[in-house]
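Quick notes on the structure that follows.
With one protein chain held back, the other chains of the complex are shown just where they sit.
All chains are identified by letter, namely A, B and C, in their written order; residue positions are counted from 1 within each chain.
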Amino acid sequence: MVTASASGRIAPRLRLGIVGGGQGAFIGAVHLTGARLDDRYELVAGALSSDPHKAKASAPAFRIPDERAYTSYAEMADKEAARPDGIEAVIVATPNHTHYAICKTFLEAGIDVICDKPMTTTLADALDLVRLVRRTGLVFCLTHEYTAFAMVRQAREMVRRGDLGAIRIIQIEYPQEWLTTKLEDTGFKQATWRTDPAKSGPAGALADIGTHGIHTARYITGLELAEVCADLTAFVPGRKLDDNAHVLLRYQGGARGMLWASQCAPGTENDLKVRIFGEKGSLTWRLRWPNELFFSPLDGPHQLLSRGRGEMLPLARHASHLPAGHPEGLHDAFAVLYRDAADAIIERRYGIPAPETSKTFPDVESGARMVGFIEACVASHKGGGTWVKTEFDV
Amino acid sequence: MVTASASGRIAPRLRLGIVGGGQGAFIGAVHLTGARLDDRYELVAGALSSDPHKAKASAPAFRIPDERAYTSYAEMADKEAARPDGIEAVIVATPNHTHYAICKTFLEAGIDVICDKPMTTTLADALDLVRLVRRTGLVFCLTHEYTAFAMVRQAREMVRRGDLGAIRIIQIEYPQEWLTTKLEDTGFKQATWRTDPAKSGPAGALADIGTHGIHTARYITGLELAEVCADLTAFVPGRKLDDNAHVLLRYQGGARGMLWASQCAPGTENDLKVRIFGEKGSLTWRLRWPNELFFSPLDGPHQLLSRGRGEMLPLARHASHLPAGHPEGLHDAFAVLYRDAADAIIERRYGIPAPETSKTFPDVESGARMVGFIEACVASHKGGGTWVKTEFDV
Amino acid sequence: MVTASASGRIAPRLRLGIVGGGQGAFIGAVHLTGARLDDRYELVAGALSSDPHKAKASAPAFRIPDERAYTSYAEMADKEAARPDGIEAVIVATPNHTHYAICKTFLEAGIDVICDKPMTTTLADALDLVRLVRRTGLVFCLTHEYTAFAMVRQAREMVRRGDLGAIRIIQIEYPQEWLTTKLEDTGFKQATWRTDPAKSGPAGALADIGTHGIHTARYITGLELAEVCADLTAFVPGRKLDDNAHVLLRYQGGARGMLWASQCAPGTENDLKVRIFGEKGSLTWRLRWPNELFFSPLDGPHQLLSRGRGEMLPLARHASHLPAGHPEGLHDAFAVLYRDAADAIIERRYGIPAPETSKTFPDVESGARMVGFIEACVASHKGGGTWVKTEFDV
Partner (left out) sequence: MVTASASGRIAPRLRLGIVGGGQGAFIGAVHLTGARLDDRYELVAGALSSDPHKAKASAPAFRIPDERAYTSYAEMADKEAARPDGIEAVIVATPNHTHYAICKTFLEAGIDVICDKPMTTTLADALDLVRLVRRTGLVFCLTHEYTAFAMVRQAREMVRRGDLGAIRIIQIEYPQEWLTTKLEDTGFKQATWRTDPAKSGPAGALADIGTHGIHTARYITGLELAEVCADLTAFVPGRKLDDNAHVLLRYQGGARGMLWASQCAPGTENDLKVRIFGEKGSLTWRLRWPNELFFSPLDGPHQLLSRGRGEMLPLARHASHLPAGHPEGLHDAFAVLYRDAADAIIERRYGIPAPETSKTFPDVESGARMVGFIEACVASHKGGGTWVKTEFDV
């Protein structure tokens, strides 16, 4: 709303559908809240669950009329594409192994896609989506939502204008604690599919959250990985996928880094932290206090940059809703991502130009990079911890 | 959405109007985002500005149809009350001196009211609203939004179950920095009316933010003030209202406290902090890191309570959208307040019972208490810093 | 040692005596550690306890020979003054009510004095000491040790060079938790005398720690108090002196402030914090993280100044032993104070000039100011919380 009036542009709400997000889901509700927050979308259709009964039963809570509460995503794509008032965009908020087929179906139906991460479970599928998006010209937004926090965007601009000098060291960590015990044996749905290779893909914590960390660092620095050396562990007895990933990183151009991703680290809650060190200074951003960015120039005092206070660079201003000292959270970041995607979709569909500052949302190539990273780490690990190249053409 | 499905209850969206919030406004957008976040309202009408041109020009950005974009709140109350699909609730997000008349008008038109704080500029007006709300039985929600943060609600429940023992000391501070220079001379609307006694009422920082602090402490502890001794200062030359308030507090029952509210404290951004000390322990909550609550029992280690991690008491669970480590912010708190108000309105209008945990939102009596507090402080200050009783019948 | 070689000056160790500090004492050991740390003193005599048996029994642990282990301070002053190798300086680390007589005795014996705070229990006694010190020209150092932390000294220099502009607001707090229960009834010596008006003087927490806070702010800002309004409370039933003090402060020149001192605030440990707000910026120093100073200029990002990193002003460099990131603590601050006092004593006795940066240690006038502050607060409180002037000639 703020932005709409700020930009002076008033567009219709986009007609939105969702796949996933029904009863027992977690991230679907976050997507929808993000979509609602800046008022660019109206949810009108859904295939809310792969369980037909749940799909139907979940619809009223979303105010989705019964005739647009589908029991299969394929039917939804078909019927919505055929309606004059059919959905213009779809959210894909389902377990990883289904992303590829769902995205492909909606893209082929001419519907813009906002997809949860990781994009696919194989690099081949990911590259296929890249080709499809390029061919169709549709909007594809991957919800690496941490890139949408204002201070992450501030970091990106600061790196780009040279505040750190050449980047040397990238320290990434994303520990969680929720899978410290064997939660998947209790029937908790979020744990069950994430620890199942058939649904989650070839990696666990590495894919589920490690890629968030890697992606955030890539967003900030613009650097691509060259080689990785991974030590993946399943600490919880009987678990099939890694619940802890230790990875050494070598970037193109010479920067070095580390990634620690874990889902069995008691006390860490959900503690993404990215630190970037250059020749002239460093930046630290931590999800726990997302409205802050710590900047240490080598030749001056440490600076605590606060969202909304002092110099906010254009990308950061664009991603900030509230004045300094009024905390923003995850919903606000999702809102920024959804607003950015909306602006791109509105540009494509209605010809209203999207602002330049809306154009950094994670795209299909980013998604492929992350799947490539997962595959390289898994290969490194299977090789006993060797260095594996991650460079490839997207 | 989450809550709707959690509770199994699906109600229609309430038809909502707003007074204020047009171009140049700040808090109106926050109200509307809060209203939208949990999807209990649909904005359908507005008197968006006291300037008729702005009132009309602002409407499209809010998707308000022209015929319901009113140029006067009185006309809006009249016409909406007469429509079969008229608004069920109204947001009052205007400068302080207008609250009383607007609230009165809508209450008399049978429309439930969600009003920004402070409620009125005189205690007489405040008590009149108390009587009116009691007589009409309408819902009245005052947006002291800090009471809607999950960890503030956790604090309230912890105090109530005796985790701190008898309360002894209450330290409240709410410094800001934005009025350190004479911003009102630059034409910045937010500063202009807030520093103008004709629009803001008899106090400046004390009323604008000091009451937020006092109210948050009252919400947590349930204690009422007995006496105050205030030292109010206008540090910025030429300013007519206090930009700094130092107040000693004596509570009924013997607790003592301090309030510091300032709008000329460089570096503080917007830093509400409330600390409660009892015989057995203490609690600290700070807006800057709202997902945390620091609890120190006298006989055990300091505890950092994190929203969503470990024991969350019912009020806190009710006010929490996201799992631990996924930060929530101001919009989420506004959303909780709007959801609570919606549940009360839905109960009144549709007979669907509101959950018990939705019933602590700040009401008209709270509003009167805060206006009474302002008047007592102003009297103390005018008396040269004497102790003035704040007890009165509401 | 560092400083000795840094300054190129090598002086003999000063012969040092101590009154107090025997078995069951707390602060005496801290004084002696501080004296030892920079190697400017050799402890050679003591009247370690007012209990003659303890006085003798404590001596071997201090390596004090039996003939210089006195059972009365008066005897110690007499005999040491008469010895050719008698003590040159004495530490007074006894309960408050004895400071005056002991200091007077040693000053009259020509021995330089390092005295714990508060200096005396009455302003009359304090002013008498002022006269005596002026008359004798002896060195008198009052151990308000917080003024000796490097970052407090940095704050002082920053205020003096105008980094904050004119000072407007001074927020001081010094809460502790150790007297939350009636510890004095358990026989714990530190609690017994501090809560006994006959030994502690007319105030409890206010005098014991409140003066530390007031003094630290005075050291940093150079401002003198004009008026106070105090609300003193003894929360613990049966306690005779305040265990909580709330004081409004008006400074000469127009600055306003607050002091909160408490010894019954669970969870606070020993949490001195001083915040200074001026027209152009603010400074925050907190004992808990003493190597940091938070500086917020109004027109730039928040700065975290770290001891040893970046621009350290001369007083701060002088007070810093270790490089950045190597934490210093209370012993280091005591060491700086003892080194400063030593340099003044060496200058007086040996004619070796003390460095300019050693000359800010708290003196006898500072001590009198603090006693005057206590008396004004007690008068305000007895008057029911009136404003009382604190200005007086020292």
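As a working rule, a residue touches a chain if its C-beta (ideal position, glycine included) is under 8 Å from a C-beta of that chain, and two chains touch if they have at least 3 such contacts.
All values derive from a computational prediction rather than experimental measurement.
Just so you know, the chain we are not showing touches A, B, C across the whole complex. In the complete complex, the hidden chain is touched by one of C:50, C:72, C:181 or C:270, namely C:270. Residue A:248 is the one among A:57, A:74 or A:248 that touches the chain missing from this view. Residue in contact with the omitted chain (choice from C:39, C:108, C:224 or C:363): C:39. Between the chain not shown and the residues A:42, A:108, A:157 or A:231, the one that touches is A:231. By the touch criterion stated above, the residues of chain B touching the omitted chain are 295, 299-306, 309-311. Although one chain is not displayed, chain C still touches it through residues 1-2, 4-5, 10, 13, 23, 26, 29-30, 32-33, 36-37, 39, 58, 60-63, 176, 178, 268-271, 287-291, 306, 308-309, 321-332.
Taking the complete complex into account, residues 164, 168-169, 171, 173, 177, 180-181, 229, 231, 233, 235, 244, 246, 248, 250, 256-258, 260, 262, 264-268, 277-282, 284, 294-298, 302, 384-387 of chain A touch the chain not shown.
Just so it is clear, only the chains that are shown with their structure count from here on.
Shared residue numbers account for over half of those found at the interface formed by chain B and chain C, and the copies are therefore classed as meeting with the same residues. For the pair chain A and chain B, the distance between mean C-alpha positions equals 34 Å.
Centroid to centroid, with C-alpha atoms defining each point, chain A and chain C lie 55 Å apart. For the pair chain B and chain C, the distance between mean C-alpha positions equals 44 Å.
Touching of two or more other chains is recorded for residues 295, 302 of chain C.
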